[in-house]
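Pasting in a structure now, in structure tokens, and then I'll have a few things to ask.
Every protein chain of the complex appears in place save one, which is left out.
Residue numbering begins at 1 within each chain, and the chains themselves are lettered A, B, C and D in the order written.
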Amino acid sequence: MSSSIIGIFFGAVLMFISIFNQGGIKIFLNLDALMITLGGTIAATFISYPLPRVIKVFTVIKNIFKSEKNEYNRYIAIIIALALKARQNSILSLENDLRKIKNRIIKVGLQMVIDGSPPDIIRDVLETEIDYMRIRHSEGEQIFRTMGKFSPAFGMIGTLIGLIAMLRSMADIGATAESMGPAMAVALVTTFYGAMLTNLIFYPIAEKLKSMTDSEMLLNAILIEGILLIQQGLNPRIVEKKLNAYLPPHLRKGHMSTRGVR
Amino acid sequence: MSSSIIGIFFGAVLMFISIFNQGGIKIFLNLDALMITLGGTIAATFISYPLPRVIKVFTVIKNIFKSEKNEYNRYIAIIIALALKARQNSILSLENDLRKIKNRIIKVGLQMVIDGSPPDIIRDVLETEIDYMRIRHSEGEQIFRTMGKFSPAFGMIGTLIGLIAMLRSMADIGATAESMGPAMAVALVTTFYGAMLTNLIFYPIAEKLKSMTDSEMLLNAILIEGILLIQQGLNPRIVEKKLNAYLPPHLRKGHMSTRGVR
Amino acid sequence: MSSSIIGIFFGAVLMFISIFNQGGIKIFLNLDALMITLGGTIAATFISYPLPRVIKVFTVIKNIFKSEKNEYNRYIAIIIALALKARQNSILSLENDLRKIKNRIIKVGLQMVIDGSPPDIIRDVLETEIDYMRIRHSEGEQIFRTMGKFSPAFGMIGTLIGLIAMLRSMADIGATAESMGPAMAVALVTTFYGAMLTNLIFYPIAEKLKSMTDSEMLLNAILIEGILLIQQGLNPRIVEKKLNAYLPPHLRKGHMSTRGVR
Amino acid sequence: MSSSIIGIFFGAVLMFISIFNQGGIKIFLNLDALMITLGGTIAATFISYPLPRVIKVFTVIKNIFKSEKNEYNRYIAIIIALALKARQNSILSLENDLRKIKNRIIKVGLQMVIDGSPPDIIRDVLETEIDYMRIRHSEGEQIFRTMGKFSPAFGMIGTLIGLIAMLRSMADIGATAESMGPAMAVALVTTFYGAMLTNLIFYPIAEKLKSMTDSEMLLNAILIEGILLIQQGLNPRIVEKKLNAYLPPHLRKGHMSTRGVR
Partner (left out) sequence: MSSSIIGIFFGAVLMFISIFNQGGIKIFLNLDALMITLGGTIAATFISYPLPRVIKVFTVIKNIFKSEKNEYNRYIAIIIALALKARQNSILSLENDLRKIKNRIIKVGLQMVIDGSPPDIIRDVLETEIDYMRIRHSEGEQIFRTMGKFSPAFGMIGTLIGLIAMLRSMADIGATAESMGPAMAVALVTTFYGAMLTNLIFYPIAEKLKSMTDSEMLLNAILIEGILLIQQGLNPRIVEKKLNAYLPPHLRKGHMSTRGVR
């Protein structure tokens, strides 16, 4: 189960208990306040980004709840197996494996290796591929970060509107603590919403997207290195050593029967 | 329709409803408050930047409301067609196409290719061209970001002026909640204006200009790469593969009848 | 006329009107408040930077009020004329032009060209020259940015001093709104000064210095490129094309009778 | 003893005295307040990062309390001894030393030297190794920095909840200073907790992890340089000079009987 689900559940329970302990959930539920805080944030986000990019964000959110799997070793094993086969038979013998592989980087790279493209063109194409993949993936993160900046601002704008209206009405209806208190309470609810949205939703999602992109980029770096090593026809042991260097020591596996340190 | 129009319309309606629900639009309309917040921001912007650059900004704003079109594939198709023609006939045969092309980068680049300039000079000229294009385009973004910083500051300055005047007058006219409330309300309107200008106008426009520049720079990167590939006389299939690598997978089209992955 | 003068004039008028509308300029003039805000800022700036650098800043300020001239084309024309002459006669024939040129980069560079220094040494010397010129020019900007950070801080410190003294005196003289209001008003004036100094003076000047340095560095990049092209004895048409690439399209001029796009 | 232990002890005593002097520790102990501040921070952190990474953080904390040892010279001495032996006998003679060495970088590097791998592959593998080691180590720092940002935010959220509930209740139970004061005090305790957690725990730990990573990376830079120098078979005196250049002058030792400056 993804840690994000645990976190969201845990955070929601916590807030619920805190609010409940303070004697009433009713005052914290306010549609007007939600409209100005979340609505304002969404409006500002629409002005800030092209439409397709904003829409794509909602399709990205679901990835956050996927359980994190560690696939580095699975892919390193695939690369080493391919390197071994390419060395024993020939690079052309990898053509059959191509159909079984789903990962885009290995697929594109391996086909170019089989087609006999020169290494610098392969590296060029693959690095362009992951450079722009990184840019696209960081766009989602960037939108959530922007929403995380707008959200407390619109929370404050909502509170200002309530505050100004309340202060204005003082001349007419007088200012007793009994009348001002609840009006002030309502005004502050938008600030509360803004702070909650940013700190329990927008920023954590932005951070999560960032760390997901980082993991993916590490995998891609391993794959590009691996494909070029296959083409060079290097000893699979050196391939393993070079690819293992990307991983933390406790994740490294001896895919081959090597002697010495991994 | 541009998402910016949707966002601005949606944001304006939202603010109007919120303010209306609070019982009165009148107190939120205040010419003095607008003068100090917007006027102060514009004055500070004039001190900060040379005159022509500030003026140019107003011509840039209208681009924000243009609908975003995705033209990558149109240009990749043009490049591939040119590459094919250059390979089948000769590079000189591209001279006629030159007149029909409007894009500056292709035009400048292609003419240098036809003139027989060496590749490193072509790359040099085109990269200088887009480096400084990026700098010029980011100037507009930068000005809006600066306005987004000045605007809440002048909102706060306006509130301070109102607050100081109100506190001052207490000694003379006494301090009843009935008299202080409305004065305080008026003072807070400038803070409200500052927050609105920044979060619904200045920052979103700056973000939009940034993402427009990013799209343009991606297109330019594709075009430079494409022109140099035309000159090298590479196989149009490799041209397509190298240019497609810049795009997200769902946008990639098979311009040629390729086998395998795109 | 420089836009900075317009901005400062406009900003001052605006503040004056706002304050006047609030019913009195007298309370906003307070020598003690100015002393602590501006004095504190200057003291902190003196601790932060070596003496000669702080003093130099005052000589830099006057440049801000100079009208911005666009000299790129004038210098490109000079470079092209020199390139033409060097090609038709010889590089040594440029010796006479050397005396008429005032710009330091052209002067230093051209003399090295005439002396027959190798291109990499010329590039080295000129790039060191402009690298450190950029560092020196950005020092002025940096000092104003630092002052822009200290100024609201000392405004707040002044308000804290006033506030503490006022709260302290409550035990002795009682706390009526009539006595606390004006004391509070005086305390807030330092915050007002701090915000004004930063947003109408320190930050705008820092921004202006930055954009002046940027313009100068663009000119220097053009000049270095130009001098090395003169030495290479390239076709003046290519010289023009390479130098024009640095400029926005609307500023490019056809210094030579070129065909095609500029 | 680690300076971190001194700092935490000193900080705790200080806070205790300050609170005690203010007349009572009881009001500052509040389980609800701790739950919302620390609980909210942890919930947001769980959403932000994959589960294994959050868990790993707790295993990292204990390193902070280890006493800092300066091991640069010990490792430089080892490198020089190996360089000497490799020069007098042969590189293969280092095989026996390999078993005694525990440091991962030396072990991996030396074995590749003995295996006769070319220098650029050794440098590649070792630099990949420390690049990704740096990334992994900075993840811990990054999590604490994120917690340091969430913690005051949830402190403020807790205060907002308390404030809104208090203001709300005014209409029912009236608003006397006697009833509002303590309620307000309780509401502020969460802000206090948020500020304490960030400034005495989260940020200092993040800084400490950063400076620990910096020290480790300096050592790694020395070791990679050293292993490549052993392979080159350079004069141990030059080895010493090159490695000493990484250290501050007062830490440099003459491992060999050198003449002149170290």
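Convention: contacts are C-beta pairs under 8 Å (C-beta built on N, C-alpha and C of every residue); 3 or more make two chains touch, one makes a residue touch a chain.
This one's a predicted model, so the numbers in the text were calculated from it and none came from an experiment.
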item	value
Displayed chains contacting the withheld chain	C, D
Omitted-chain contact residue, chosen from D:Ser4, D:Asn73, D:Asn103 or D:Thr213	D:Ser4
Contact with the hidden chain (one of C:Val13, C:Ile121 or C:Leu251)	C:Ile121
Residue among D:Ser18, D:Asn63 or D:Asn89 touching the omitted chain	D:Ser18
Hidden partner chain, residues of subunit D it touches	2-4, 6-8, 10-11, 14-15, 17-19, 21-24, 27-28, 68, 177-182, 184-185, 188-189, 191-192, 195-196, 198-200, 203-205, 207-208, 211, 214-215, 218, 238, 241-242, 245-249, 260-261
Residues in subunit C touching the chain absent from view	32, 35-36, 39-40, 42-54, 98, 104, 107-108, 111-112, 117, 121, 124-126, 128-129, 132-133, 135-136, 146, 149-150, 153-154, 156-158, 160-171, 174-175
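By definition in this document, only the chains that are shown with their structure count from here on.
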item	value
Where subunit A and subunit D overlap in contact partners, by chain label	none
Subunit B and subunit A - chains in contact with each	none
Superposing rotation of subunit B relative to subunit D, computed on C-alpha atoms, to nearest 5°	145
Euclidean distance of C-alpha centroids - subunit B vs subunit C, Å	24
Multi-chain contact sites of subunit D, meaning residues that touch two or more partners	none
Interchain pairs in contact, sorted by label	A-B, A-D, B-C
